[in-house]
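Note that one protein chain of the assembly has been removed; the remaining protein chains are unaltered in position.
In order of appearance the chains are A and B, and numbering begins at 1 in each one.
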Amino acid sequence: MGLVALVAAALVGFWELYHWVWVSTGWTWPFVVNDTSMPHVWTIYNAFGEPAQVNQPALINVLLHKAAFTAKEAAAGFGLGAVIGFVLAVVLAHVRLLQRGFLPYIVGSQTVPILAIAPMVVLWVNPRLPGSLQGWGAVAVIATYLTFFPVTINTLRGLQSADPRALELMRTYAASRWAVLWKLRVPASLPYLFSALRLAATASVVGAIIGELPTGLQDGLGGAIINFNQYYSIEPQELWATNVIAAALGIAFFVIVVLAEKAFVRRAPEETA
Amino acid sequence: MSEVTATPAVVRVEGVTKTFPRGYVTALENIELEIAPREFVSLIGPSGCGKSTLLRVIGDLIEPTAGTVRVNGKSARQARRDGDYGIVFQEAVLYDWRSIAKNIALPLEMLGWSRQRRRERVAEMLDLVELTSFADHHPWQLSGGMQQRVAIARALSFEPSLLLMDEPFGALDEMTRERLNLELLSIWEQTGNSVVFVTHSISEAVFLSSRVVVMSPRPGRIAGVVEIDLPHPRTVDTREASRFFELVTEVRELLRMRGEHLLPEEEAVLE
Partner (left out) sequence: MTLRPRIGVVVGWLPPFVVFALVVGLWEGLVRALHVQQFLLPKPSTIISVFWTQRHVLWPAGWYTFKEALGGFAIGSGAGVVAATVVGRFRTAGQALMPIFIAANAVPIIAFAPIFGAWFNPIQPQSKMAIAAVLCFLPVMVNTLRGLQSARPRQVELMRSYAASELEIWRRVRVPTALPFLFTALKVASVLSMIGAIVGEYFGGAMNALGVTINTDAQIFQFDAAWAGILVASLLGIALYGAVVLAERLIVRWSPEARAS
C-alpha cells in the first residue's frame, strides 16, 4: 500500500516537473506543453468538485454514475466472456480436430477492429433484447467479444498443462473423461485461468468503453469521453478527470480478480533467481 | 513367507512380448511370470531390460504385442477397471491444490465412497504411514520421503490385492531409502497384498523381496530368479547378515553373467 502511495506521488511529481521544464524551455517535441495539453494536477483535482455544466451535480458524482453504468456493461461482458471462453476451451481441449480447425479463427477474430463492427452489432442486437437490456446490453455483447479470447487461449493452455504422470495415474483409476476433467485438468488450469481473468477484467472494461463510442450512449464513461473531448480546448481538466475515473475502473476490476485468485488458488511458491 | 500356495496366482504373465514400432525395439520377449498372493517380487536389471515396461503391462498402461496377462483371474484391463491394483511411481505425483488428506482420498472419491467412509479410511492410512499430524498440509510442505509415503498411502487406500511400484525410492537419499524400506515391509505385513517392485538397487531388492527376478536387455528377458530365504521380520540387522551378502552376490553374478554380451562400458551401469 505504501508502495502505491509512493508511486502515485512520484507520478504527480514527474507530471509537474515535466510540465515545468517543458514550459520553461519552450520545447515542442514530442508535443507542445501548456495548461491545455497538460493541465496541472490540482486543476484536475479541483475539477472533480465542480459541476461540469450549469445546474448539474459535481463532476465526481456525475462521473461515478457513469462509471457504474460502464461497470455494469463490463461486468456482464466479463461474466459472459469468461463462461463462453471456458466452455470453448473445454470443448477444444477434448476434441483435437475442432481445436486445429477453429483456433486460427479464434486468434483471427481479435484482429477484427471491434470499433468498426460495433455499430452493426448494436443495430442487430438491440431490437432482439428485452426493453430493460437494450442499449447497454449491446455494449455488453461487445465487451464479451473482447473478453472471451484471452480466457479461451489461456484456459486451453491450462487444461493441457496437466502432468503426464498425473494423467497416467488417472488411467490406473480407470477414470472417466469427465472425472479427469474436473479432478485433474481444471484444478491444474486454475493459475492459467486466473491469469486469463486478469486480462479479461481489463478487456471487458476496454470493450465496454469502446462499445459506448459508436452507440452514442450518454450514460457511460464512453459518452463522457466523447462529450468532454468536444470542448477539450476550453476545459481540458474535465476530460482528464474522466480518464482518471476510467483508469480507476480498469484497475478496480483487475484488483477484484487478483483478490479472488488469492482466495481460491493455493499452489507451491515459484522458484526464481 | 515365500511359500507359493495352491491358491490362484494374483498375477499370471504368459508369453508376453512387447515391441515398440518406432526404432523396432523389443522391450519384452516371451515373459513368463507368476506372482502368488502375499508375495513380494522385485524386478531388477540394467536400463532397457524392460522392467518398467513389464510393470506397465501388468497395470494395463501398455498393451503387449503378444501374450496374456491375468490379474486376479481377470484380464489386465478388467483388473484396472475394477481397481485391483494401486501404483506408486518414482515421482509422488501429488496434487498441489489438495491437502495430504484429500490427496489420499482421491481414488476413494473416484470409486464413489461416501464422505464418512472416506474420512475413516484416510485416517487409517495416515496412521499406517505415520503422517497423521500432516493431514492438512500441502505436498510442497513435505520432504521427498514424506511425499512418497503419502503416495503409498494413496495407492493402498482402496485395499487392492496388488501393489505395483516403479522405483518409488529412486529419487531419495540412501538413509531415507533404507528407512522407507523398513516401513514398506511393515506396511506390507499389515495389509498382506502382493507387491511387484521395480528397482535399480540390488541391496534393496534382496532386502525387501521373497523373490528377485533378474532381467536382461535387448531383448528384454528374464535372465534368472533368485529365491530370498531371509527370515521375516527383516530388520536393520538383516542387512549385516552373511546370508544377505551371499544373496546380493548371487544376484550381482546373475546380472553380470547375463550381461556378458553387454559392452564393457555398460557394465558400470550395474551396481
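The criterion applied here is as follows: contacts are C-beta pairs under 8 Å (C-beta built on N, C-alpha and C of every residue); 3 or more make two chains touch, one makes a residue touch a chain.
Here the structure is a predicted model, which means the values were calculated and not measured.
Student: Specify the shown partners of the omitted chain in the complete complex.
Tutor: When the entire complex is considered, the left-out chain reaches A.
Student: Of A:L17, A:A68 or A:V107, which sits in contact with the chain we cannot see?
Tutor: Here the residue in touch with the unshown chain is A:V107.
Student: For the chain left off this view, which of A:W15, A:Y45 or A:Y232 is in contact with it?
Tutor: Of the listed residues, the one touching the omitted chain is A:Y232.
Student: Just checking the interface: what residues of subunit A touch the absent partner chain?
Tutor: Contact residues on subunit A toward the absent chain are 3-4, 7, 30-32, 36-37, 97-98, 100-105, 107-108, 110-117, 119-120, 123-124, 198, 201-202, 205-206, 209-210, 213-214, 221, 225-226, 229, 232-233, 236, 239-240, 242-243, 246-247, 249-251, 253-255, 271-273.
In this section, only the chains that are shown with their structure count from here on.
Student: In whole angstrom, how far does the Cα centroid of subunit A sit from the Cα centroid of subunit B?
Tutor: Here the centre of subunit B sits 52 Å away from the centre of subunit A.
Student: Quick one: in the complex, what on subunit A touches subunit B?
Tutor: 163, 165-166, 168-169, 171-175, 179, 183-184, 187-188, 190, 265-269
Student: Could you list, by residue number, the parts of subunit B that touch subunit A in their complex?
Tutor: Subunit B reaches subunit A through residues 59, 61, 80-83, 85-87, 89, 91, 93, 95-98, 106-107, 109-111, 138-140.
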